[in-house]
Structures are given as structure tokens and as C-alpha cells.
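Omission of a single protein chain aside, the complex is shown with its protein chains in their original locations.
Residue numbering begins at 1 within each chain, and the chains themselves are lettered A and B in the order written.
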């Protein structure tokens, strides 16, 4: 019988704990496919964050470390300096990467740390039950912005790729989304490039992936993807913000 | 035999270096030694002092509060330390920089215009070593040979041409 669909080798048999309609599952799969295709799973060390993806260490078959909240780029730095020929990636959410871990993110980038960062931006803290994230949109209702994010008191959302694209150490800063099949395909291409950059020793590569959180947004999975398209895409335009290979838009 | 040496002055006068010369000298003599600087946020110009212990026995507290040998190169340090010298002890004071003339019972105080003399003799910046020479001449806390070895060890490799000048300064101090 012909095999028409199978799980990537780089994913374990563990059943994801993610909520129905959550796009972490898609992103895990894309990362695993890239690890398989580039044949780097055996020398990869992944760093899981604190947040919804905290148990990513149970899902990837490569060696994994669970980092303190926000510190994944620092942990990855320690691993990469000790294993310069290894392949080191972090998998982080928006609270982890762009709030508590901003310093670690910015400085890993500015050092040109030769690692790959998978940044899942769903504009909310999922694990703790839907609080405002650094990337929550103006007016967005969350548990801690019950009247909508008021920028006069809660400030503005952080555009991570734009910010990191100003740093000399950044090799690749690209924003993609997983709301549609064409976008998913684009996302995989970006992830693959971010890992290839590391293999080619080009420096810090980050792929920001706009993602949905139906549970905490209070929407059905399909509505959530519509919300992402209508609200997130205008604020967070997709594209390549920096590419040292000269392909920035 | 134990010597507790306190060296004090402004940062930049070579107080810590002077202490190092003494400590390395003691080391060359096969003694137990310790060298403890005061450290502060000011890198230059603030007050600097340094405790050196040279002993035949393991050194207890490396912090010298009651020195038997004192070398002092500025007024604030003079005021602070001249009365801490133990009876029978010796102090050398740079009288170019310190005008006071305290009498301390039982303490031999030698006033040496070290900064002026050093400039006159082409040994600018070596007033500290002139004073160390005076202290050595008065007390023989180490031999000249041991102090010379201390100088050789303390002068950084990139400044070895200054070793001879330091020898001159020591001898000048001893001759006073």
C-alpha cells in the first residue's frame, strides 16, 4: 500500500496537549519536517520555552532542554558555544520572547549568535489563560485588558522582526503566518532557510509565525483564522525584514 | 619574625606597586607573604592603601590595622595612620607632600622629601621607591638583594627598562 501521508520522523509519538484549532501543531510539524529534510535531527538541540510550548521537549525526537521563562536564547547561546557544530534552535511564544525575554532575544541577535529562533506570535498569553501579551493589538480584549488594550496605559504592541532587523548581527528576520495553505508553505520555506543559515554559519535567524489561539481569543478555530487575517496581518505585515543574502523587501 | 606593613597615599603614586615589591621581596626570601589592597570605585587620584604581611609563620589576618612599618605619601593617609604605628615601629613620610611633624612616642618617624629628591635626580615618579629604600635602610626588614628581586618580579615585562631606575631609587633612599 502506498504511503500518502506520514508523521515526520523528528516528531515523537506523544499526543500534543494543544487545544483544538491551535496552530502550534502545524508549526511543530513544519520544524520537524525541516529537521528531517536537512538531516540534522541527530545533531539538533532544541530549547523549549515557558508558555504553551513548554512541553515541546516531549514532542521533538532530538535532544531538548526546557529553559526558564524568556531565557531560551541565553540557554541556546550556552549550548551553541559548547557545541559549535551542533544545530541549536529555540521555540518561543510572544510573552517569552518579546516581554520577559526581550533582553536575551535582542542580545543574542546583536551578537549574531548562530542559532535559529522559531517565534510563535498569537498576540496573547495562552498557558496562563489569556492575558495581554506584548504583541496584543490595540483594543484587543484579554483577561488583563478587559476593556480592550488601551495604548495610553498599556503601550503599543512590539513588532519584533522590524526591531531585530535593525541589528547588524541578525542574518534573517522574516514574518510568516499559518492561516492558509499558501502561507503554511511560505512558513516552511522560511523555517528551512533559518536552519540552513545556521548550517552555513550566517548568524542569528528568526522566523516570526503569526498564529491563532481560538481558546483564549474566544473564537472557533475557523473564526480565529479569520480574526488573524483581519486584525493581525495589517499590524504585522508578512515579509522578509532582513536577509543578509540581500533579499529583503 | 613578622612585619606588618601599611603603605598609603593617593592612587597613581605607586602605592600598590610598592606593596608588591615588598611582598615579592618577602616571597623571594622564602617567607609567608600577603598583599591586600584597599579597593574603591575611583581608579586614579583617590586614596589608596595596601597591607603587606611578611612572616615566618602562616599569616592570620592579612589586613594591617597596627603596622610596625608605615610608608605614607599624602596628608589624609598621614592623619589617618601615623598614630596607628605600633611602639618601636618605623614610619617614612614624604615631606615634599606632607608638612606636618607629629611626635609619636616610641615610633621612629623619618621625614624624607622623596618627591622633590626623585625629580632632582631624574627619578620622576619613583618617590614611592625612594621611600621604600629609606624604610629598608632604617629597618632592614628585607635585604637589598631581596628587594631588588622583588622589583624585578613586580615590574611588568613590557617595562623592564625601568628596573634599573627602580634600583637607583632604592639606593638613593637607603643613602638618606
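Going forward, contacts are C-beta pairs under 8 Å (C-beta built on N, C-alpha and C of every residue); 3 or more make two chains touch, one makes a residue touch a chain.
Note that contacts and distances are computed from a predicted model.
The complex includes a chain that is not drawn, and of the options "Homoserine O-succinyltransferase", "Adenosylcobinamide kinase", "Pyruvate synthase subunit porA" or "SGNH hydrolase-type esterase domain-containing protein" the UniProt name matching it is "Pyruvate synthase subunit porA". Taking every chain of the complex into account, the absent chain touches A, B. Although one chain is not drawn, the whole complex shows that of A:86, A:112 or A:221 it is A:86 that touches it. Remark: the omitted chain is touched by one listed residue; of A:52, A:74 or A:210 this is A:74. The chain not displayed touches subunit B at residues 20, 23, 27, 32-37, 39-41, 59-63, 65.
Taking the whole complex into account, subunit A touches the unshown chain at residues 42-45, 47, 54-55, 57-58, 60-68, 71, 74-83, 86-87, 103-104, 106-107.
Just so we're on the same page, only the chains that are shown with their structure count from here on.
Annotation: 62 Å between the Cα-based centres of subunit A and subunit B.
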